[in-house]
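Before any comments, here is the structure.
Note that this complex is displayed minus one protein chain, with the remaining chains in position.
And then chain A:
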Amino acid sequence: MTRPHSLTAALLGSAMLMTTAGAALAADELNLYTSREPGLVEPLLKSFTESTGIKVNTVFLKDGLAERVEAEGDSSPADVLMAVDVGNMADLVDKGLTQPIESDVLEANVPEELRDPDNNWFALSTRARVVYAAKDLDIDSITYEDLADPKWKGRLCIRSGQHPYNTGLFSAFLTHHDEAETEAWLTGMRDNLARKAGGGDRDGAKDILGGICDIAVANSYYVGRMRSGDGGEEQKAWGDAIKVLLPTFENGGTHVNISGAAVAKHAPHKEEAVQLLEYLVSDEAQKIYAEANYEHPVKPGAPLDPLVADFGELKVDSTPLTEIVKHRKQASELVDKVGFDN
């Protein structure tokens, strides 16, 4: 049987064993902290490494990206911070964790409304919050406001109202309507739910095929992936069971959110970090975004994947993202207030 001091030794030994997992601060490397799912960024990073020789170390942090970078302070190895929601990007800037980047490439490739006014973050791709409708449903267009129409009672599917994708949409609604109108709209949608708000965006399509609901609110790119057949036959069936409607606000366009990236304030490899950002908005990478992720590219004129082009022309709402972000907290509190998820 082990004695106490050998237990201590075992502890220390195990700690040292684990250091092999730590990443070095060597040149030709950069460290990426991302809240974007690893499977989505991998093809892009692989292609980046192939073309530049720079190795990318990653850690996928779903929530707590900002907290971790903040806690690590100026010792942080993080070079690039990548997130999936404009709110998360804004959080990083608010906490002083990013630095402004002067880059002609980034400014030329990312339209002004899709980047931070002080160039702290840049959008890499956009995703529209759209409506899936059962294939045989007699409907060709819809507004976001319509979603609260009682004619949809018991027919609507959506994920948790507190999910950033939804609070993003609800914040955008708040830029078009006042608080009382938004509350009434949320209440209406809540009353229309076919099942509890929850699950993921793909469940919307699956539940339409399963006869639980007739329409669902979800992101555009899931349709591309389901229909491509990459996820297997079952998912193809879900994707084929629906048609995609690009909803608009009554007096506006379609709500889009972004995935974006920023260079960390204390980035040890700033030069390589800027290189990665510039690569991600290049023609080559934007093409990968469109093909591998079925998202809308940010670079003006970059080609769409045919599956995505099939949805029709996207008329992006003109409210600046920075304006929408300001209403997030209010939107989240309204979700609680109307008991959207209860």
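Some notes on this structure:
By our rule, contacts are C-beta pairs under 8 Å (C-beta built on N, C-alpha and C of every residue); 3 or more make two chains touch, one makes a residue touch a chain; residues count from 1.
One rule holds in what follows: contacts and distances are computed from a predicted model.
Protein name for the hidden chain, per its UniProt entry and selected from "ABC transmembrane type-1 domain-containing protein", "Cytochrome d ubiquinol oxidase subunit II", "Iron ABC transporter permease" or "RNA polymerase sigma-70 factor (ECF subfamily)": "Iron ABC transporter permease". For the chain missing from the display, the contacting residue among A:129, A:202 or A:296 is A:202, taking the whole complex into account.
Checked against the full complex, the one of A:100, A:306 or A:339 touching the unshown chain is A:339.
Contact between chain A and the absent chain runs through residues 1, 3-4, 7, 10-11, 14-19, 21-23, 25, 31, 37-40, 57-64, 66-68, 71-77, 87, 91, 160, 162-164, 167, 195-202, 206, 209-212, 222, 225, 231-232, 234-235, 328-329, 332-333, 336-337, 339, 341-342.
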